[in-house]
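I'd like to ask you about the structure that follows.
With one protein chain held back, the other chains of the complex are shown just where they sit.
Order of writing sets the labels: A, B and C. Residues in every chain begin at 1.
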């Protein structure tokens, strides 16, 4: 299935990176800048993430002896420093998720640079370490993101979806060799399409049972285990951090541990390992030089069909 | 899982509060003020709630020896007084759900005060008791709601979603100590995302089987039972009050009773209990002073990024 | 559960009325009047209904010894007279579903009268019998529909959703006694929310497995069987008429027959029975005088809150 499986440490058959996006209520302010302050139900639903979800996730990780990766918008870190401190104390990775969950693809390069830097500084100040991993808010990685992230000293990203195994992302504006390690995401490993239903967030969906969602997530796990890929989920403390879903998560973690030969690691650990096996010549990853395109396709210019005839 | 489980009466492991929103056709008038009168199918579908659903639910409660909580918009009480009288006669709690299901977050404070008062008076007149519990229409609790509710003498609310256990909500405009007891809701305990499909109500969704929906609801029950939280659902007489779903509900109630060590109570009973254990010092709840924010975030001002550089 | 179960013939525990809406491509013309002619895929998908689905359904009915009710827009009967002739030859009921599937709630009374009459004439001409049963296109029964239908000589309707058992619908403009027999529909017995996914029809939904959909439909059947109601589905020949779903339908029919004590009947047969047991005094139905409202609610007038204070 996978042409170039990674040589994982200790002969593990796959790598599992649990990641959490601690958006808290940044996304509500973004969706309703003028009246987020009067939508208290969604507000409280989202604040559940850092206040209730994060400590619970950290306890769970301790029970299972795992380290996870938390993506935190800078503003959320400032609003909920205690949640970030708990992550750090327990040895988890704190990575970047924008400043206010702003969408990079809607920004100029200067604006993206501003917010990425501001977010990085906020995380660094509270966690004590500059973040080295990144996921774009809503996966909206822009054509400028690679340069912005490399300039800020980032090591790895998990906003793209181009493979089953880690690969390298380079900027077309730079010489080859400067790259981000990409740990690809997949929508089917996100908890929004399974569990979120909320009008303020314009996301009106059926709500799946924990059992059904677990079937979706575990199908991906068994696939990666069988064929040597990387499993990177994207859960949210306000959502999967709720009790019934955490019981599902514990069941997932148990099943994964029981399966054996799995490397549970943070994103940074995986990225560093990937760099190492590349350097050692035992792994030859794909390299994507981006952006893939520049500007509007000529075929989509008005009148193209008529003029080309 | 839950850091501060409530000491429930008689050593119960969790509290279960069955609640129903008897919206009847108020929501159709709200959605289509000018032509709700000519949408008879949805009209009849919604009137099924007070006319068929409510008596059936009350019979079911009698069979199981349970008291439930009914949230009723004032206008609906006026339109369907018999349904409310049946609730009162059978000893259920009648609580407030706005007057015409209007959304508080779209109102000025004066308007919210007007409608809340009007709804309260309507309920009091028909039920004989001023309502002490509240759920905002469509969970749209506003930044003014806390003050409005405290001024009207309310004891408890279930519009917010900030925890797994009851907590206190205070107004930032008031001194600490005046508070509502919050019994948090969760979208996964609502019957709309599972069962409702209706074009007039702009809610076009797949319709789940009763068995599937029950799996969603019971996962939450087992979670609360295992870990000591409160289970507050939000069902609707027009929807779950239908026969096939009531058979599912009976199965749920049987399973819950068979599980044992469950405190089935109305919202008011739980709120009073929470006040008691707080006073006794045996429960220390979270306190949310709200609103969480006032106005637009400075970071979301136009040009903020440019000006801040 | 059901307060006033109908005394069904021969001691049957419930009545089952299989109904089909043979819309064919009328709905595509309605949705895209200007360019329906160039959307051939959806066009062919919908024409499958009368061309492939209807004969197959009729064969299936013969195998099971059942009579079904087909709702046909007049225009569809004119376009596909053979399908209607097959229904008539096999002894099924042909009932009315508008002329071009136009929505009555968007029409003036005169327009509704025009289209209802035109549809009735079209059906009568092709089927040889004036239709006596009616379902509004998209259940959009208007405030004028009762008068229009009574004037056209209709006996029964299945557009409303106000009960689990048949009831009577009267017009507020007429003296009591002139009524339609209502055999209530339910969205969960429709095949669109389970199976349809189509962009031209602006209905983008997940597609359920036949097994899952059957669980939804059979839950309703077991409920009606247990408690004495009427099961009226709303399937579509273009949709459930497809092979895999017809295999599901056969399984449903088998299970229903095996359950025993079920009265399988057309809508007209049920309506006549209901009239008979009412006349005999052995069934006392609810009577809804409609429309329920006339015009905009005073509470929804602009400024009502301010003026009423």
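Following the convention adopted for this analysis, a residue touches a chain if its C-beta (ideal position, glycine included) is under 8 Å from a C-beta of that chain, and two chains touch if they have at least 3 such contacts.
Just so it is clear, the model here is predicted, and its values are computed rather than measured.
Asks: Could you tell me which of the visible chains the hidden chain touches?
Replies: The chain that is not shown touches these displayed chains: A, C.
Asks: Of the residues C:47, C:67 or C:186, which one touches the chain left out of the display?
Replies: Residue touching the chain left out of view: C:47.
Asks: Give the residue, chosen from A:15, A:168, A:208 or A:265, that touches the chain omitted from the document.
Replies: A:208
Asks: Over the whole complex, note the residues of subunit A touching the chain we left out.
Replies: Output for subunit A: 1-3, 105, 136, 138-145, 159-164, 184-188, 190, 193-194, 203, 205-206, 208, 212, 215-216, 219-220, 222-224, 226-227, 229, 286, 288, 290-297, 299-300, 305-306, 308-309.
Asks: Touching the absent chain: which residues on subunit C qualify?
Replies: Residues 25, 29-30, 33-45, 47-48, 51-52, 55-56, 59, 75, 99-100, 110-111, 114-115, 118, 195-199, 204-212, 242-244, 246-248 of subunit C touch the chain that is not shown.
As a working rule, only the chains that are shown with their structure count from here on.
Asks: Chains touching subunit A and subunit B alike, please list them.
Replies: Both subunit A and subunit B are touched by no common chain, going by the contact rule given at the top.
Asks: Do the two copies subunit B and subunit C share over half of their interface residue numbers, or under half; same or different?
Replies: On the two sides of the subunit C and subunit B interface, the residue numbers are mostly different, under half being shared.
Asks: Can you give the whole-Å distance between the Cα centres of subunit B and subunit C?
Replies: 34
Asks: So how far apart, in whole Å, are subunit A and subunit C when each is placed at the average of its C-alpha atoms?
Replies: 48
Asks: Which residues of subunit B are in contact with two or more other chains?
Replies: As it turns out, subunit B has residues touching two or more other chains at 205-206, 208, 212.
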